[in-house]
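Complex shown without one protein chain; remaining protein chains in place.
Now for chain A:
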C-alpha cells in the first residue's frame, strides 16, 4: 500500500541521501507496489539480478526491508518464494534518530552517541566491531588519547546502552533459519559483554590496522532498537513539557514514572498499571536521592495529578497513594497544544484564541464564537473564515424548519474541529517541509560545491605553507581568501 505523495517523496530523498540511488530505486518500488517477489522487483526496478541481490542484501542488513515466505494461492501452503516488504517506519526513523542525538549525548555522553551512530551506519554488527570502529573514529579526531582507555570507555558505554535497551539483539548471519527477534531474551540491567578481546584491538590500532577480522563474538549481532529510541524520545518530550510547565524536578519525576511504567508493563500502552507510592518513592530514592524531588515527592505527585496535561491520575489513597500514567490522554493534550501553537504561528494570537474557543465548545455558532473570543464581530468572522479556508476548522450546516409546510427554513452553521483530519494535514506539512529542506540543502551544496572544494584546498594550502615556513604576507593572503569563502558559505 503506497503512502501519500509527500510521504513517498520524503522517503525517497532520505533513502537516496543515506544509501544511494540504487537502494532508493529498489526501496521506492517496494513503497509504491507493496509486497513483491524477487522477479517482480527486478522487473519494476529494471536492475540486473546480481545488482538487485546486492542492493537487497544491504537494505535487509539495515533493517529497511523484511522478507517472509509467501503462501501458495492454490494450495494455501507456504511456498519457497520469499516476499519482500519495506518497513516504512524504519525509513522515517532515519530522520527521527537525528532528533534524538542531543538526548543521547545528554544521557550517555559523546562516546555513547558515537557508539550509536557507528551502529546506525553499520546496520547490524557484533560488539567487537562496534567497539573497534567507534574507537578508531574517536582516535581520528583525538589522536593523543590512550587507546586502551578509549576502548575500555567505549566498551562500558556499549554495555550501558545494551542494559538501557537502546541496542538490541539482531538475527545472526550464520544461522540458516530466520531467527525471530522475540526468541532472544531481553538483555537485563546486569548484562555484560562477552568475547570482546580489547588487548587484540589495542595491538591492531597501534599497528595502524584499522579493520577487525575474526572477532570471537561474530555470531552475536546487535542493532539500534527503533522502539526504544522512539520511547526515549517520547519520554523526553513529556519530561520537557512538564519541566517547562512546573520545574525541573517535576520533569525528573515524569522520567522516573515513565521508566516505572516500562518496567511494570508495556511501555506503549494507553495507561500504565497502578503504581503505588512506596514503589515510586524507592525509584526516586535510587535516581534522585537527596534532591528536592525526594523531599517533596507527595506534593509533586499531587501537582502532576492536578495538572491539565493529564499525564498522572490519582486513583486513591490505598497503600499510601495509587497513581496511574494515562499516556493516551496526555498525548492527546500534547497534540492539542502543538496544534494550537501551529495555529498561533500561522494565524496569530486571535486565530489561536478562536481555535481554542471552537475546540472547547464543539459545534458552536459564529455569534457565540465572537462573544467568547472578545473580538469585533467583523474581525472574528474574517479570522474564522480564514481558519475554515485552511481546513483548521470545519463546519456543518443544520437546517431548522418552522414546522409549517410553506414555512421558512433557517440554516445555521455549526463550527467544530476534526482532530484526525487536522493532525493528518499537519503531518503531511511536516513531510513536505522536511523534503523541501533536503532538496534545498542538496541544491545549495551542489551549486556551491566548487566553492566548498576551493575552501578546503585553501585550508590545506595554508597548513602546507605554514609547515614550509612561508612568509607572513603569503599566509595572510591565504587566510583572507579562506575567510572570504567561509563568509560566502555561512
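Convention: a contact is a pair of C-beta atoms (placed from the backbone, for glycine too) under 8 Å apart; a residue touches a chain by one contact, two chains touch by 3 or more; residues count from 1.
One rule holds for everything that comes next: contacts and distances are computed from a predicted model.
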item	value
Chain not displayed: protein name in its UniProt record ("Ribosome production factor 1", "Nuclear pore complex protein Nup85", "Proteasome subunit beta" or "DNA-directed RNA polymerase III subunit RPC6")	"DNA-directed RNA polymerase III subunit RPC6"
Option from A:80, A:349, A:409 or A:472 whose C-beta touches the chain left out	A:349
Touch criterion as defined above, residue of A:120, A:274, A:303 or A:470 at the omitted chain	A:303
Residue of A:398, A:433 or A:479 touching the missing chain in the full complex	A:433
Contact set of chain A toward the excluded chain (per top definition)	237, 240-241, 244-247, 249-250, 296, 299-300, 302-303, 308-309, 333-334, 337-338, 340-342, 345-346, 349, 352-353, 356-357, 360, 372-377, 426, 429-430, 432-433, 435-437, 439-440, 443-444, 447-448, 450-451, 477, 481, 484-485, 487-488
